[in-house]
Each structure stands twice: as structure tokens, then as C-alpha cells.
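All protein chains but one are shown at their positions in the complex.
Here the chain labels run A, B and C in written order, and each chain numbers its own residues starting at 1.
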Amino acid sequence: MADEAMEKRKPDFEIRTDLALEERESFPGDGGEIRGVSLREWRENGSDIRMTEVKILDGNGERAMGKPRGTYLTLEADRLRQKDEEYHREAAVQLAGQIRRLLAGMTGRTEWSILTAGLGNSQVTPDALGPEVAGRLRVTRHLEGQYGTGFCRRRGLPVLSGIVPGVMAQTGMETAEILKGIIRETKPDVLIAVDALAARSIRRLGTTIQLTDTGIHPGSGVGNHRHSLTEESLGIPVLAIGVPTVVGAAAIVHDTADAMIRALWDSTAGGGIGGFLQKLDSEEQYDLIRELLEPEFGSLYVTPPDIDETIRLLGQTISDGIHRALF
Amino acid sequence: MADEAMEKRKPDFEIRTDLALEERESFPGDGGEIRGVSLREWRENGSDIRMTEVKILDGNGERAMGKPRGTYLTLEADRLRQKDEEYHREAAVQLAGQIRRLLAGMTGRTEWSILTAGLGNSQVTPDALGPEVAGRLRVTRHLEGQYGTGFCRRRGLPVLSGIVPGVMAQTGMETAEILKGIIRETKPDVLIAVDALAARSIRRLGTTIQLTDTGIHPGSGVGNHRHSLTEESLGIPVLAIGVPTVVGAAAIVHDTADAMIRALWDSTAGGGIGGFLQKLDSEEQYDLIRELLEPEFGSLYVTPPDIDETIRLLGQTISDGIHRALF
Amino acid sequence: MADEAMEKRKPDFEIRTDLALEERESFPGDGGEIRGVSLREWRENGSDIRMTEVKILDGNGERAMGKPRGTYLTLEADRLRQKDEEYHREAAVQLAGQIRRLLAGMTGRTEWSILTAGLGNSQVTPDALGPEVAGRLRVTRHLEGQYGTGFCRRRGLPVLSGIVPGVMAQTGMETAEILKGIIRETKPDVLIAVDALAARSIRRLGTTIQLTDTGIHPGSGVGNHRHSLTEESLGIPVLAIGVPTVVGAAAIVHDTADAMIRALWDSTAGGGIGGFLQKLDSEEQYDLIRELLEPEFGSLYVTPPDIDETIRLLGQTISDGIHRALF
Partner (left out) sequence: MADEAMEKRKPDFEIRTDLALEERESFPGDGGEIRGVSLREWRENGSDIRMTEVKILDGNGERAMGKPRGTYLTLEADRLRQKDEEYHREAAVQLAGQIRRLLAGMTGRTEWSILTAGLGNSQVTPDALGPEVAGRLRVTRHLEGQYGTGFCRRRGLPVLSGIVPGVMAQTGMETAEILKGIIRETKPDVLIAVDALAARSIRRLGTTIQLTDTGIHPGSGVGNHRHSLTEESLGIPVLAIGVPTVVGAAAIVHDTADAMIRALWDSTAGGGIGGFLQKLDSEEQYDLIRELLEPEFGSLYVTPPDIDETIRLLGQTISDGIHRALF
């Protein structure tokens, strides 16, 4: 299954990161402005969790960022990979605040009937974040069936349901088909789709949570969905929550080679190869490296050996965040 | 989750077995005929696997058996709980033959587009048979999307998809709702629903496979579905495949008490309590025992300690049977 | 594996419960005294957790109870099978107090170097309690190797190590051999052996924790060890912590038949079979039932379907109790 997933990834090789934040950072002179993209950074008082909101505002921003317009919110919390209950609670609280804010913006309401989809393959650890989160949800929608419509609202409960749709290699169906059918039948207001992502930087694995009101797009996620999960395709707004769990081997090499080139440039006073390489733009450097890498790494993705623990910890924290946002 | 499942079971206490075969055996004078019910037993040449087909033919049969009209086919294979590859292969071959025969009867065709639903809770071992089977399927339906409609048929492959819908306490949705939505979206010809069952006799746990063209009915299965999964509710024929994995504690006691009473009757020459009890019919005996059991056992269900191994072995054999029937 | 375990159980059929408390309760007129056995019951202030201490004082007590002399302490906490964090914390605190008290009595000290053995088969859910507990331990002994002997004591830490020895059908070795070798090499002061037990009453499954300073004896536990784990066999004192997770099917039937007989006796005014049965003592009744049960149930053990959840909850609570006792 993973082999197939990796196979399928090949044509999408250009997609080097699912994080809008990393896309934004890849622009030269990173303090600079990009037309059609707004950027805002802050920390909640006293917290060391860094929030960044990238907004893609128009077609120009879309072209520059290679992502559809909308809001991309990132929580960076370096200690999320550690077993620190207090810290994870704080992250869940901040996550909850942002989930509420985005849901309110997407729906114009503050009470919702929500379907949560845990995307990915529960048999492949780095792709199992979605199923891990869905397995920890306190669903309530069935109480409406048992005790009558309106039960949840009268009790101040959200109407929450959850599904683990599996991946196409296991089900023979597109995730979009499965969710479309379930949504038509059970009529939630909004879909929360939780997925594992690919990042460029190993430092981000398991330490960054991205929220976006734009849904899931083809070629994104560890499992690499072919069909998009968006308001257009599903008929209801989609809040996507993702955490990077893999990095492309080519991206690792690129970043290091970049550092190496800068160092060499300094040491050789800008002559020779250093100069040659400096003249290449990021895309050309990347292509050069990719060529040099073949066939050894191909389009291999890598993950840290402690990913099992990371998936458990973040599965807990994200489900906690969803509960705090809704209950 | 399991607690809730057991909770929910209470009102359905009368359902003591999901096996039509056991229902049939419970009639006194077991060689006798029941109006509206036909019975046929055989073995494939040389095999020690016993096949029994119970057909409920009309309203009279339905009332007598407490099950809807249709065909109930049982494979009894005593060594299925043992790790004997050869034996499991033989069981899979016989299972495959019966699956083909039933599907042909249900649809009038010999090629099908099939959705397989692995019912039950993967987190509760005795209820995990369905997810175990679904996790081993070789699905093909997505190849039609990748290589064009008709690809499977041209290659002599079935169009097979699979889903693990989860249980209501995990999803907040009725299994029927989830399947209805997926069926409407992906349009299979027929649903195969695999589920863990409750039996009356511990001897049958993990050794009996029941196939029926009547689908799944409320109150059946270890997970105890509230809504039926039938052609009426889903719009396509439903072949249900089940294996008993739990027995009600009350049923255990009943069967033993029954044996005890018979023995005592013999030893006291028909007088006293033996006589008193003999005069009660099976239902009255059962009620008496149930009353005596409360509140210690309540409606407790029990399972053997080696159920983990049994689920693995049978998950393999049933998925193998489905593959042999279709590929 | 489980099949073998169940096979091996046959010769030990007489052992119907691993709980001294149940053995004690089986004596007629349960308020009465047994020579050589002392009994004490209490609750910590305000708690609904019932503590019972059975002490077997001499050879007479050993013969009456069928267990070696020593202290058997039982915590009965009916809500342990439910997911109630507060309640589990309270149980862990009370457990910790009793562990400290017993360890102090066994060793004459209040600081210990402890090896914890998680007995049982991690692949068979009802036998997986020991591995579950061991997997959650915060071991410290290796810090002595890393930072120098005495490191733990200077920091106020216990010297704690842990092992999951596996079961004989997996390892080909007696658990006693494995532990003896490890103890000789690593020299702990005391062994804590955690194991799943067999009870007579379904009500006790997952709700009762037994502590004893007598170690583990042949024929006890779900996995049914052949060699004892005691100070005599291992050279250091052994504190055994166990929770019942299975009940013999014969015990279920016996208890119910007993109730039935009493009811029938009343309804027929002591004549006939009721009278016949009343004259049999408990052991004779049990033998009669066992005979009637064969071959259907044989020596089958049963467990509730929600045992997966119970093992997780109690694994957490017992490891928490050990930590609170030691750290």
C-alpha cells in the first residue's frame, strides 16, 4: 500500500511541501512582501507557540504560492514531539481557539453539526495521524437518533460524527466518493479533514500544525489524494488540519546543499562553483539536485524513527483540540 | 464502546442466537419437520466440513424461526480454530463455491461489482472479524478509475471495493446511513456484509460460518446494529457472512442446566423437580434461568480467551474465500 | 498459543479461583471463622473501594484454603472497568499504599531495588495485563549504569527495572528460568510479578486487584505457570499483583445451578431432586456439573467482550499504583 502511495507520488514531485508557511519562506529575502499574500505572526501572551497566518488573497497570490486562495494558519510548537502533558494541553487550547475562529469564519455560525474525517492509512505509521485522531473523538450525533432531534443542542453539545474512510488502495474507492456519499446521507454543516502532510524541513515533523479553510487538494498529504476535498466537490465547507510527518529525501539534500554552497561561497570568496551555483535560482538548484539524486533516492520520502510516538502524542493533542473547540 | 454495545443488547435479550441452524436445532424432536422451513445437509465429497442449508419459505417459517424468509447456509468446520493451512484452504474453497452460488441466485448474474463492508469494532477483539476481513481484501474498483471503465472486466477481474464503516459509538452514525451514502455514490451491484455473530453454543465459536441472502437485521451481530442492512433499506441485494464469536452467559447456563435436568430426571425416575422442570418448555426454562442469573450475569456475553488468534485465522480464511469466489 | 495454554489447564481443573477472597467466601455460613485463617475488611475514609485482607496463618489454614500461608490483600472497586480518570487515580493511590505496606513487611525496609515482571502473553488479550503494565513503567536502574552507582538513591528515585518474559509456548523456556537468570545477573531486592488471574465470579473480572506476598504458584494465572515464582525458587521475595480477567465456564454454570437448586428447593419444599442435590456438598455438586458439561465446554475459560478496554484501563492504573508506591 505504501509502495503504491509512493509510486503515485512520482508525478507530483514538484509538490515539495504541504505547508503554506514553508512555501512562503522559500521566497528570497524572507522579510519581503508578495503581492496577493498577507502574512501575520504572533504568540498568545507568554506562550512559546508561534502562530503564523498566511492569507492568499487573489490570483496573483495563488500563482506565487502554488496554492488556492484562503487562510493557512500554522501553530509551531517545538516540544510537541515530547511527552509533556502540560505543554500538549496548552497546544490543544490554542488549537481549539483557532478551530473555532476558522469555523466561525467559514460558516458564519458558532454552533455546528460536524463530520470529522480521519484521512490516511492506519497501517502505515506516518500516514496514520487522521485515523488516530478519529479514533479518539467523542462523537454525539447518534444521541440525536436515540433521544430525539435537538437533544445535542438542548444539552449544549455539538453534533459530532467521525469516519475513517481508508485509502484508495484499501477501499478501491476515492476518499471523495466515500465522503460525498456520507455527507449527502447524514447532512453535516462542515467537514473537518485531518491528514498527515509532507514538509520540506525535518525540523517541522511533528512540531507544526496547519489549519486551512481551503480543504484538501490533489497531490497533498502523505497518502496523496487524487480528488480534492473542498466545498466545490463536497457541497459543504472543509476545514483541513494537518501535521507534517514525512519529508522528501530530495528536500533534505537540497536544504543541506544550499547551506553547503553558502559556506563554500564564503570560503572561496564567490568564485568557481560557488558562484556558478549561486547564479542558479532555487528551482534550478532543486532540479540539479534531483537529477544528481536519481536513481538512488528517486522520489523517496523519509520519516524519523520515533514517528510511532509522535503520531500517538499528536493524535491525542489534536482530538483534544477539536473537543475543546466544540464542547 | 463495548460497554455501550453490551448495554444496548439488553432489550434484545430474546435474540439468543444469530445462527438459523441453532434456531432450527432448538425445536424438540430435531428430526421433525417445521412447516415453511426446509432443511438440507451434505458434505462435499470426502470433506469433514458439514454444510447445512435452512430455507425459510413463508410466513409460517418466519414465525417459527424468528427470522425473515430466505436462505441460510452454514459451514461447520471444527478445526477452523487451529492453525492448519491446508484445512483453512479447503474451507476457503468450499466457502467460495457457496458465495458464488448465493450471489448468482441473488442477482441472476455471474459477474458482479461488489462492495464488501467489514462490520464491527476493530478495537474490541470478538467484534473485529469484519474489519479483519476487509483489511485483507484485494480491491480493484479504483483500477477502473485509473485505466478506464471496463478495465476490470477486460482483465477478468471483479470490480471489488471495501469499507470498514466502524460502529455507531465511534462514528455517531448508523452503519446503514454510511453504507447507503457510499452505495448511492459508487453504485455496486451487491453488498457483502461480514460480521461477528452471537451463538448459543460455545462449540460453534470460530468453527461455523453462516451465509445468508437476507442481509443483516436489527439486534443481530456482536455489535448489535439498530437498522437493518437489506435490499429494502440499501437498494441492492445483501449477502451476509458471519461467524459466531460470543455466546450469551445465560445461554451457556441454559444448555448446561438442560443437560443437568435430563440427567437428574433419569436418576430420580421422573419425580420431583426433574418432573417439574421437564414440564416447562424451553422458553419457560430459559426465563427461569435468566431470572436466577440476575443480576450477576445480566445480559453478559462471553468469548474464549484465544479469540485474538481465532479472529486472525478466520479473517484470513473468509477473505481467501471471497477472493476465490470472485477472482 | 492460547490453545496450548488452555490445554495445559486441564490437569489443574480443581483450581477454580486464584482469589483467596473467593476461596474464603466459598465456605458455608460466610460470617463464620476458619481455623488458621484471619479476615479483615475495611474502607479508607469515604472511599467505596473495599479492602479485604485474608491471612493464612498455619497448616490448617493452608489446607482449608488450598493456598500457601501468607497475606492476600484484595481491592474491590466496581467502577474500575469504566473510563473514569478520577476513580482510577483514587484506586492507584490506595493500591500504592498497600504495595508500600506489603513491600515493607516483606523486606523490613522502605527503599528497594525492584524488578517488575509483566507475566502473560501479550498476543492473547485477557492474558496481556502483565505486559501492559510493564510497558508503562518508568524504569530507572539503567541510570545507575550511566551516572554511577547510588545515583537513584541520591535523587530519591527507586531502582526500578522491568521485563516481559513471555510465555513458554513463545519462548520455549519456563518463566522461572528466565527470571532466575535475570535476577542472578541484576540483583534486585524484590520481584513484583503482575499477572492476569482466573476468578469464579464474572462480577470480579476487571474490578478486583489482589496483592499477595506469597508469589505465584503452579496452576495459577491465565497463562498457567508450571513452576512457582517464590522466594524459595528465585531467592528474593515476590510480591504478586493480579487481576481476574477470565472465569471458568464450569464455575459460571456451577454458581447458577446453585442458585437454581436453592430456588427449586424452596418451590418444592425440600423434596425430590432439590433434596438430593442439597445433600451433595459443593465439591460433589461441582464434579457433577463438570461431568455434565463435558465435552461441550471441557475446561473452557471465558472472558467478557470488552476485555481489550479493561486491560488498557487496568494496565494504566496498576502501573500508576506502582509508580506512586515507589517514586
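Definition applied: a residue touches a chain if its C-beta (ideal position, glycine included) is under 8 Å from a C-beta of that chain, and two chains touch if they have at least 3 such contacts.
Keep in mind the model is a prediction, meaning the values are calculated, not measured.
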Full-assembly contacts of the left-out chain, visible side only, are chains A, C
Using the document's definition of touch, tell me which of C:R100, C:K180 or C:H323 contacts the absent chain. C:K180
Tell me which of A:Y87, A:W112 or A:Y301 is the one touching the absent chain. A:Y301
Considering the entire assembly, which residues of chain C contact the chain that has been omitted? 123, 134-135, 137, 139-142, 145, 159-166, 168-174, 177-178, 180-186
Considering the whole complex rather than only what is displayed, give the residues of chain A touching the chain that is not shown. 1-3, 5-6, 81-82, 123-127, 201-203, 222, 246-247, 249, 252-253, 255-257, 259-260, 263-264, 267-268, 271-277, 288-289, 292-293, 296-297, 300-309
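Please note the rule applied: only the chains that are shown with their structure count from here on.
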Indicate the lowest number of steps between chain A and chain C, counting one step per move to a touching chain. 2
Need the CA-centroid distance for the pair chain A / chain C, whole Å please. 47
Computed distance of Cα centres, chain C from chain B, in Å: 36
I'd like the Å distance between the centres of chain A and chain B, where a centre is the mean of that chain's Cα atoms. 41
Mark out which residues of chain C touch at least two other chains, giving numbers and ranges. none
